[in-house]
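What follows is a set of notes on a single structure, which appears directly below.
Removed from the display is one protein chain of the complex; every other protein chain stays in position.
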Amino acid sequence: MIRLPLVLFFSAVLFSTGVYGVLARRNGVLVLMSIELMLNAVNVNLVAFSQYVRDIGGQVFALFVIAVAAAEVGIGLAIVILIFRNRESINVDEVSLLKW
Amino acid sequence: MTGQEYAFVVLALVGTVGAVRLVTAKNVVHAALYLVVTLAMVGSIYLVLGAEFVGWVQILIYVGAIVILFLFGLMLTKAPIGRESLDNQQRGLALLVALAVLAGLVFLIQDAFHWGDRKMNLVHNTTGEVGRSIFQHYVLPFEAVSFILLAALIGAVVLARREERE
Partner (left out) sequence: MLSQASAETYYQSYAVVLAVLAAGVLLVGVAFLAARLIAPHRPLPAKLTTYECGIDPVGQGWSQSQVRYYIYGFLFVIFDVEAVFLFPWARIFERLGYQAVVEMGIFIGILAVGLLYAWRKGVLKWV
(Lines give C-alpha, C1' and ligand atoms only; values in the text may rest on other atoms or scores of the structure.)
Protein backbone atom coordinates (compact mmCIF):
# COMPACT_ATOMS: atom_id res chain seq x y z
CA MET A 1 0.00 0.00 0.00
CA ILE A 2 1.33 3.41 -0.98
CA ARG A 3 -0.46 6.72 -0.65
CA LEU A 4 -1.01 8.11 -4.15
CA PRO A 5 -0.02 11.77 -3.34
CA LEU A 6 3.42 10.56 -2.18
CA VAL A 7 4.20 9.27 -5.68
CA LEU A 8 2.69 12.36 -7.29
CA PHE A 9 4.87 14.66 -5.14
CA PHE A 10 8.01 12.81 -6.24
CA SER A 11 6.91 13.17 -9.84
CA ALA A 12 6.31 16.92 -9.30
CA VAL A 13 9.82 17.35 -7.84
CA LEU A 14 11.34 15.48 -10.79
CA PHE A 15 9.39 17.60 -13.27
CA SER A 16 10.38 20.92 -11.63
CA THR A 17 14.03 19.85 -11.59
CA GLY A 18 13.73 19.17 -15.31
CA VAL A 19 12.17 22.60 -15.85
CA TYR A 20 15.07 24.23 -14.00
CA GLY A 21 17.58 22.27 -16.09
CA VAL A 22 15.96 23.21 -19.39
CA LEU A 23 15.87 26.90 -18.45
CA ALA A 24 19.27 27.23 -16.74
CA ARG A 25 21.52 25.08 -18.93
CA ARG A 26 23.03 26.35 -22.15
CA ASN A 27 24.78 23.15 -23.24
CA GLY A 28 22.49 21.40 -25.74
CA VAL A 29 23.17 17.87 -24.48
CA LEU A 30 22.40 18.88 -20.88
CA VAL A 31 19.12 20.46 -22.01
CA LEU A 32 18.16 17.13 -23.61
CA MET A 33 19.03 15.31 -20.36
CA SER A 34 16.74 17.64 -18.42
CA ILE A 35 13.95 16.90 -20.90
CA GLU A 36 14.46 13.21 -20.08
CA LEU A 37 13.84 14.05 -16.41
CA MET A 38 10.51 15.65 -17.32
CA LEU A 39 9.50 12.65 -19.47
CA ASN A 40 10.31 10.36 -16.55
CA ALA A 41 8.13 12.42 -14.22
CA VAL A 42 5.22 11.90 -16.63
CA ASN A 43 5.93 8.16 -16.75
CA VAL A 44 5.91 7.90 -12.96
CA ASN A 45 2.48 9.51 -12.97
CA LEU A 46 1.22 7.14 -15.68
CA VAL A 47 2.34 4.05 -13.76
CA ALA A 48 1.02 5.36 -10.44
CA PHE A 49 -2.42 6.13 -11.84
CA SER A 50 -2.42 2.81 -13.70
CA GLN A 51 -2.12 1.08 -10.32
CA TYR A 52 -4.59 3.45 -8.69
CA VAL A 53 -7.44 2.94 -11.17
CA ARG A 54 -6.50 -0.71 -11.85
CA ASP A 55 -6.11 -0.22 -15.60
CA ILE A 56 -2.96 -1.56 -17.22
CA GLY A 57 -3.33 0.90 -20.13
CA GLY A 58 -1.28 3.44 -18.18
CA GLN A 59 1.70 1.10 -18.13
CA VAL A 60 1.33 0.41 -21.84
CA PHE A 61 1.44 4.14 -22.52
CA ALA A 62 4.49 4.49 -20.28
CA LEU A 63 6.16 1.95 -22.60
CA PHE A 64 5.16 4.00 -25.64
CA VAL A 65 6.53 7.16 -24.00
CA ILE A 66 9.85 5.39 -23.40
CA ALA A 67 9.99 4.30 -27.07
CA VAL A 68 9.18 7.81 -28.29
CA ALA A 69 11.78 9.24 -25.90
CA ALA A 70 14.39 6.99 -27.53
CA ALA A 71 13.49 8.40 -30.96
CA GLU A 72 13.46 11.97 -29.60
CA VAL A 73 16.91 11.64 -28.02
CA GLY A 74 18.32 10.18 -31.23
CA ILE A 75 17.11 13.05 -33.39
CA GLY A 76 17.85 15.72 -30.76
CA LEU A 77 21.43 14.59 -30.35
CA ALA A 78 21.90 14.33 -34.13
CA ILE A 79 20.80 17.98 -34.41
CA VAL A 80 23.09 19.02 -31.54
CA ILE A 81 26.02 17.23 -33.19
CA LEU A 82 25.25 18.97 -36.50
CA ILE A 83 25.16 22.36 -34.74
CA PHE A 84 28.53 21.55 -33.19
CA ARG A 85 30.00 20.67 -36.59
CA ASN A 86 28.81 23.96 -38.09
CA ARG A 87 29.52 26.34 -35.20
CA GLU A 88 32.10 24.62 -32.96
CA SER A 89 29.77 25.20 -30.00
CA ILE A 90 26.55 23.68 -28.68
CA ASN A 91 25.39 26.58 -26.54
CA VAL A 92 21.71 26.82 -27.29
CA ASP A 93 21.61 30.58 -26.63
CA GLU A 94 24.01 31.16 -29.51
CA VAL A 95 21.73 29.41 -31.99
CA SER A 96 19.53 32.44 -32.57
CA LEU A 97 19.49 32.86 -36.33
CA LEU A 98 15.74 32.26 -36.51
CA LYS A 99 15.00 34.32 -33.43
CA TRP A 100 13.00 37.54 -33.76
CA MET B 1 3.82 3.95 6.79
CA THR B 2 4.04 0.54 5.19
CA GLY B 3 7.14 -1.29 3.97
CA GLN B 4 6.45 -0.25 0.38
CA GLU B 5 6.23 3.39 1.45
CA TYR B 6 9.59 3.24 3.21
CA ALA B 7 11.17 1.64 0.14
CA PHE B 8 9.55 4.24 -2.09
CA VAL B 9 10.74 7.18 0.05
CA VAL B 10 14.34 5.93 0.09
CA LEU B 11 14.38 5.41 -3.69
CA ALA B 12 12.66 8.75 -4.31
CA LEU B 13 15.17 10.63 -2.14
CA VAL B 14 18.14 9.09 -3.94
CA GLY B 15 16.48 9.83 -7.29
CA THR B 16 15.81 13.44 -6.32
CA VAL B 17 19.41 13.97 -5.21
CA GLY B 18 20.58 12.51 -8.53
CA ALA B 19 18.23 14.80 -10.48
CA VAL B 20 19.38 17.91 -8.58
CA ARG B 21 23.04 17.01 -9.03
CA LEU B 22 22.33 16.42 -12.75
CA VAL B 23 21.10 19.97 -13.29
CA THR B 24 23.92 21.51 -11.20
CA ALA B 25 26.89 19.34 -12.22
CA LYS B 26 30.04 21.12 -13.41
CA ASN B 27 31.19 18.30 -15.65
CA VAL B 28 29.03 16.95 -18.48
CA VAL B 29 30.14 13.35 -17.97
CA HIS B 30 29.25 13.54 -14.27
CA ALA B 31 25.85 14.87 -15.32
CA ALA B 32 25.36 11.77 -17.51
CA LEU B 33 26.27 9.52 -14.56
CA TYR B 34 23.81 11.33 -12.27
CA LEU B 35 21.21 10.76 -14.99
CA VAL B 36 21.94 7.03 -14.68
CA VAL B 37 21.32 7.23 -10.90
CA THR B 38 17.99 9.01 -11.33
CA LEU B 39 16.79 6.71 -14.13
CA ALA B 40 17.74 3.57 -12.17
CA MET B 41 15.87 4.87 -9.12
CA VAL B 42 12.77 5.62 -11.22
CA GLY B 43 13.02 2.06 -12.60
CA SER B 44 13.21 0.67 -9.07
CA ILE B 45 10.17 2.75 -8.14
CA TYR B 46 8.25 1.06 -10.96
CA LEU B 47 9.26 -2.28 -9.46
CA VAL B 48 8.02 -1.17 -6.02
CA LEU B 49 4.75 -0.03 -7.61
CA GLY B 50 4.29 -3.53 -9.03
CA ALA B 51 4.82 -2.56 -12.69
CA GLU B 52 7.51 -5.16 -13.16
CA PHE B 53 7.80 -5.06 -16.95
CA VAL B 54 7.93 -1.24 -17.19
CA GLY B 55 10.61 -1.21 -14.49
CA TRP B 56 12.91 -3.55 -16.38
CA VAL B 57 12.21 -1.77 -19.68
CA GLN B 58 13.28 1.46 -17.97
CA ILE B 59 16.59 -0.16 -16.98
CA LEU B 60 17.04 -1.79 -20.39
CA ILE B 61 16.21 1.17 -22.66
CA TYR B 62 17.01 4.23 -20.56
CA VAL B 63 20.02 3.08 -18.57
CA GLY B 64 21.26 0.62 -21.17
CA ALA B 65 20.70 2.47 -24.42
CA ILE B 66 19.69 6.14 -24.12
CA VAL B 67 22.48 7.01 -21.70
CA ILE B 68 24.95 5.39 -24.13
CA LEU B 69 23.56 7.71 -26.82
CA PHE B 70 24.06 10.69 -24.48
CA LEU B 71 27.67 9.66 -23.88
CA PHE B 72 28.17 9.43 -27.65
CA GLY B 73 26.72 12.93 -27.92
CA LEU B 74 29.15 14.19 -25.27
CA MET B 75 32.12 12.55 -26.99
CA LEU B 76 31.19 14.07 -30.34
CA THR B 77 30.69 17.59 -28.97
CA LYS B 78 33.58 18.81 -26.92
CA ALA B 79 32.12 20.64 -23.94
CA PRO B 80 34.06 22.95 -21.65
CA ILE B 81 34.24 22.00 -17.97
CA GLY B 82 32.83 24.41 -15.40
CA ARG B 83 29.41 25.56 -14.35
CA GLU B 84 29.76 29.08 -15.73
CA SER B 85 30.16 27.84 -19.30
CA LEU B 86 27.45 25.18 -18.99
CA ASP B 87 24.77 27.46 -17.54
CA ASN B 88 23.35 30.63 -19.00
CA GLN B 89 22.74 33.92 -17.22
CA GLN B 90 19.14 33.20 -16.18
CA ARG B 91 19.88 30.78 -13.34
CA GLY B 92 17.96 32.82 -10.73
CA LEU B 93 14.97 33.26 -12.99
CA ALA B 94 15.03 29.56 -13.87
CA LEU B 95 15.05 28.63 -10.17
CA LEU B 96 12.11 30.96 -9.59
CA VAL B 97 10.10 29.40 -12.44
CA ALA B 98 10.94 25.85 -11.31
CA LEU B 99 9.88 26.61 -7.73
CA ALA B 100 6.67 28.20 -9.00
CA VAL B 101 5.93 25.07 -11.07
CA LEU B 102 6.65 22.86 -8.04
CA ALA B 103 4.46 24.97 -5.74
CA GLY B 104 1.63 24.92 -8.28
CA LEU B 105 1.82 21.16 -8.78
CA VAL B 106 2.01 20.43 -5.05
CA PHE B 107 -0.97 22.68 -4.41
CA LEU B 108 -3.01 21.01 -7.16
CA ILE B 109 -2.12 17.49 -6.00
CA GLN B 110 -2.95 18.38 -2.40
CA ASP B 111 -6.19 19.94 -3.55
CA ALA B 112 -7.29 17.03 -5.75
CA PHE B 113 -6.07 14.06 -3.68
CA HIS B 114 -6.20 14.78 0.01
CA TRP B 115 -3.22 13.42 1.85
CA GLY B 116 -3.90 10.03 3.32
CA ASP B 117 -7.22 8.92 1.94
CA ARG B 118 -6.06 7.95 -1.56
CA LYS B 119 -4.37 4.62 -1.09
CA MET B 120 -3.08 2.33 -3.81
CA ASN B 121 -3.31 -1.36 -3.07
CA LEU B 122 -0.38 -2.49 -5.14
CA VAL B 123 -0.76 -5.54 -7.34
CA HIS B 124 1.85 -7.28 -9.41
CA ASN B 125 1.33 -6.75 -13.15
CA THR B 126 3.06 -9.43 -15.19
CA THR B 127 4.57 -9.14 -18.67
CA GLY B 128 1.75 -11.27 -20.05
CA GLU B 129 -0.90 -8.81 -18.89
CA VAL B 130 1.01 -5.94 -20.53
CA GLY B 131 1.29 -7.98 -23.72
CA ARG B 132 -2.41 -8.79 -23.78
CA SER B 133 -3.21 -5.10 -23.40
CA ILE B 134 -0.79 -4.01 -26.15
CA PHE B 135 -1.76 -6.62 -28.72
CA GLN B 136 -5.50 -6.55 -28.12
CA HIS B 137 -6.37 -2.95 -27.23
CA TYR B 138 -3.45 -0.76 -28.31
CA VAL B 139 -2.44 -2.25 -31.66
CA LEU B 140 -2.63 1.02 -33.59
CA PRO B 141 -0.40 3.03 -31.19
CA PHE B 142 1.99 0.08 -31.25
CA GLU B 143 2.32 0.20 -35.04
CA ALA B 144 2.57 4.00 -34.88
CA VAL B 145 5.61 3.61 -32.62
CA SER B 146 7.35 1.65 -35.37
CA PHE B 147 6.70 4.51 -37.81
CA ILE B 148 8.14 7.02 -35.33
CA LEU B 149 11.26 4.88 -34.91
CA LEU B 150 11.58 4.54 -38.70
CA ALA B 151 11.28 8.31 -39.17
CA ALA B 152 13.83 8.93 -36.41
CA LEU B 153 16.27 6.44 -37.93
CA ILE B 154 16.01 7.98 -41.41
CA GLY B 155 16.34 11.47 -39.90
CA ALA B 156 19.45 10.54 -37.95
CA VAL B 157 21.04 8.91 -41.01
CA VAL B 158 20.34 12.00 -43.13
CA LEU B 159 21.66 14.38 -40.46
CA ALA B 160 24.81 12.43 -39.68
CA ARG B 161 25.67 11.59 -43.29
CA ARG B 162 26.40 15.25 -44.17
CA GLU B 163 29.98 14.54 -43.15
CA GLU B 164 30.61 12.17 -46.05
CA ARG B 165 29.99 14.78 -48.73
CA GLU B 166 32.68 17.16 -47.52
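Labels A and B are assigned to the chains in the order they are written; within every chain, residues are numbered from 1.
Please note the rule applied: a residue touches a chain if its C-beta (ideal position, glycine included) is under 8 Å from a C-beta of that chain, and two chains touch if they have at least 3 such contacts.
Since the model is a prediction, treat every value here as computed from it, not as a measurement.
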Sole residue of B:22, B:42, B:61 or B:98 that reaches the chain not shown, by the stated touch rule: B:61
Contacts of chain B with the absent chain, listed as residue ranges: 3-4, 47, 50, 52-53, 57, 60-61, 64-66, 68-69, 72-73, 75-76, 78, 121-132, 134-136, 139, 142-143, 145-147, 149-150, 152-154, 156-157, 160-161, 163-164
Contact footprint on chain A, counting only the chain that is left out: 54, 63, 66-67, 70-71, 73-74, 77-78, 81, 85
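Keep in mind that, in the parts below, only the chains that are shown with their structure count from here on.
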Chain centre separation (chain A, chain B; CA means) in Å: 6
Chain A residues within the chain B interface of the complex: 1-10, 12-21, 23-30, 32-34, 36-37, 40, 43-44, 47-48, 50-52, 54, 56-57, 59-64, 66-75, 77-82, 84-85, 90-91, 93
Touching residues (chain side chain B, partner chain A) in the complex: 2, 4-5, 8-9, 12, 15-16, 19-20, 22-23, 28, 31-32, 35, 38-39, 42, 45-46, 48-51, 53-54, 57-58, 61-62, 65-66, 69-70, 72-74, 76-79, 85-88, 90-91, 93-95, 97-99, 101-102, 105-106, 109-110, 113-116, 118-123, 125, 129-130, 133-134, 137-138, 141-142, 145, 148-149, 151-153, 155-156, 159-160, 162-163
